[in-house]
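Next up is a structure, given as structure tokens.
The complex is shown incomplete by one protein chain, all other protein chains being positioned as in the whole.
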Amino acid sequence: MSTYVEVRSDPTLWERIRSRRSRKKGKSVAAAYGVLVAAFVLLAYLLSLAGFLPADPDAMDLGAMNQLPSAHHLLGTDFVGRDLLARAMVGTQAFFLPGLLSVGVSLLFGTLFGVLAGFWPERFATPVGLFLQLMESLPKLVLVLLVIALFRPDIYLILLVVGVTNIPSTAELLRAKIATLKRKSYIEAALALGVHPARVIGKHILWLHGRGVLLVQATVGMGEAILIETSLSYLGFGVQEPTPSWGNMVALGKDYFFRGELWVSTAPAIPILLTVLGFYLLGDALREPIAEERAS
Amino acid sequence: MLVVTFGMFALLSLAPGDPVSMYVNVQSLSPEEVEAVRHELGLDRSFPVRYGAWLGRIAQGDLGTSLRSGRPVAQDLWETGWRTLFLTGSAMVLTLLFSSVTAYLSATQRHPSWASALTASGYALSGVPVYWLGYVVIYVATTRFDVFPVMSGTSTSGTLQWAMFLVPVFVLGLGNGTVSEVTRHLRGHLETVLTEDYIRTARAKGARLWRHLYKDGFVMPLSSLVASKTPYMLGGAVIVEQVFNWPGMGRLAWQAALDRDYPVLLGITLVAALVIRVGHMLKEATQVAVNPQLAS
Partner (left out) sequence: MTESAHRREIDESILYIKDLRTYFYLPERGRFLRAVDGVSLTVKPGETLVVVGESGSGKNVTMLSVMGLVSGAPGIVSGRIWYRRPEDTEAVNLLEGLDRFSRVVHEPSPSVEKDTRGWERWHDSGMKERRGRDFAMIFQNPRNALHPFFTVGQQVSEAVRRRSPEISSSEAMEEAEGWLARVHLDSPKKRLSDYPHNLSGGMCQRVMIAMTLAARPKVLIADEPTTGLDATIQSRVLDLLEEMKAELRTTTLVITHDMGVAKRLADRVAVMYAGRVVELGDAKEVLDRAYEPKHPYAYGLLGAIPTVDDIRSRRRLSVIDGDVPDLSRLGRGCQFDSRCGVKPPGEEERCSEREPELEKVGPNHRLRCWLHVKEEALA
């Protein structure tokens, strides 16, 4: 495929290029998709809480096992005839609040430590750095398994731990940002103009400059939380039957692969794919404009 | 590494349960004998002393005994560790290969159709839950190619034996989600490097581009990425090993979590952290060797 170009001979008229969409457009598509995904998940969550489900997620119908999507069951049924769409919607409950907890913890404490390390690097930079090193050296899933063995397989506890593991990276990013701003005398200038220190931190640093970083951490963190929750449920540690989670739905369906019934396991895998992809793409898309901002 | 052990110990102390059970089978001993062991191990002393004692034991290779099997943890890890290392190492190589090719094609804009196809598939694969992907692959391999005798009950020929090894490597290497991250980072980095002045000079000299490019464009970023993505690979190994029944440390971890066998998990965590830290040290060594500006 080649790039064609039109060059008008009269220099005062318009000149257009014919093909090749720029990467910028791709970024906004990704961001839009991510936002859409997040909205869908939120919707499903709220609906499931309120009970507005297409069917009873626990209602078994042994005469309609492992069915493909139909008018009656929009996502098909599982191995005991329960409606997959309803179960998928309820499945959002397994990760929604714990995920928010994880992200909340990492952002809250990450911001706290980041600001501390940024303004008093002599005291706080090293501990934060060591904490970061510690967290970078541990595989999350293994750590989670350890926590399960030491304590108990409580999804809130687990995602709390995951949130804690994300604290130092947020803190470090903020610290670096503050250090840059300091170097540019931005903060000095603001303080010299008489802006109250708390306002400097709150409005100038966090909102104007930090929000990009924080947003990226939040979106990626949520994606990661979903991935961990579903992986754990798959392995048997998360939500237990009969409560549905996307992970344990995949696990339950996997034995049916060899009977040729692929859908039971695939149906819950699809929302996992779409949702995690959505959050990661959103984080990705948010990252680029931040980089541009930084350059300017 | 010291930090890691400190963190682990802190976690241990927080846990409910009697640490003595890490070392002896409490059920089989009388209370006095348990007390004797406790005193001998120094478990009734203060935190720093306990920590020191524990650290000493670890350094001598005593990682405690498995709660389930009664065997020393170190031995179990030694047997299974290499298998996991093989799996993870090969998978990492595969990830790097795939990402390097995709990033290079993308950045230099040769064969743009290939580049987009590879990038898109990388993104798609990154959201797919590894466990589901593993089963799909098994299903395809079993029904079409008779690769897994365990599943279908038939025997395999010599060539297919190899496939049995490679398939998990492929699933972990491509399906774990690290591919899209690595590709993205690498492509961004390559694009920056390609606009550097010295690349222009190299082209003006008529020199071969690759020679000037590989150090800054590949070795540097890839070494960083390997060091930072190893934890994710190890985490993915847990799941892949479970799916494929691969007798490595990951499957051991899963089993141990089910049994709440925390000495084993603690050992695994420590070994994983050790591997990761070694990875970091290798990265530093490589980068210093390649970039003369770092030597100071």
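Per-chain numbering from 1; labels A and B assigned in written order.
Here is the rule we use: a contact is a pair of C-beta atoms (placed from the backbone, for glycine too) under 8 Å apart; a residue touches a chain by one contact, two chains touch by 3 or more.
Given the structure is predicted, the values throughout are model-derived calculations rather than measurements.
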Inset, instruction - Have a look at B:L85, B:V101, B:A202 or B:L274 and name the one touching the chain we're not showing. - result: B:A202
Inset, instruction - For the chain that got dropped from the picture, name the residues of chain B it touches. - result: 109, 196-198, 200-207, 212, 215-216, 290-293
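Basically, only the chains that are shown with their structure count from here on.
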Legend entry - Distance between chain centroids, defined by C-alpha means - chain A, chain B (Å): 22
Inset, instruction - Spell out the residues on chain B that touch chain A in their complex, using ranges where they run on. - result: 1, 3-4, 7, 11-12, 15-17, 112-113, 123-124, 126-132, 135-136, 138-139, 142-143, 151, 177, 180, 184, 228, 230-232, 234-236, 238-239, 242, 253-254, 256-262, 265-266, 268-269, 272-273, 276-277, 280
Inset, instruction - Would you mind writing out the residues of chain A in touch with chain B in their complex? - result: 1, 130, 133-134, 136-143, 145-151, 227, 230-231, 234-237, 247, 250-251, 254, 257-258, 262, 265-266, 269, 272-277, 280-281, 284
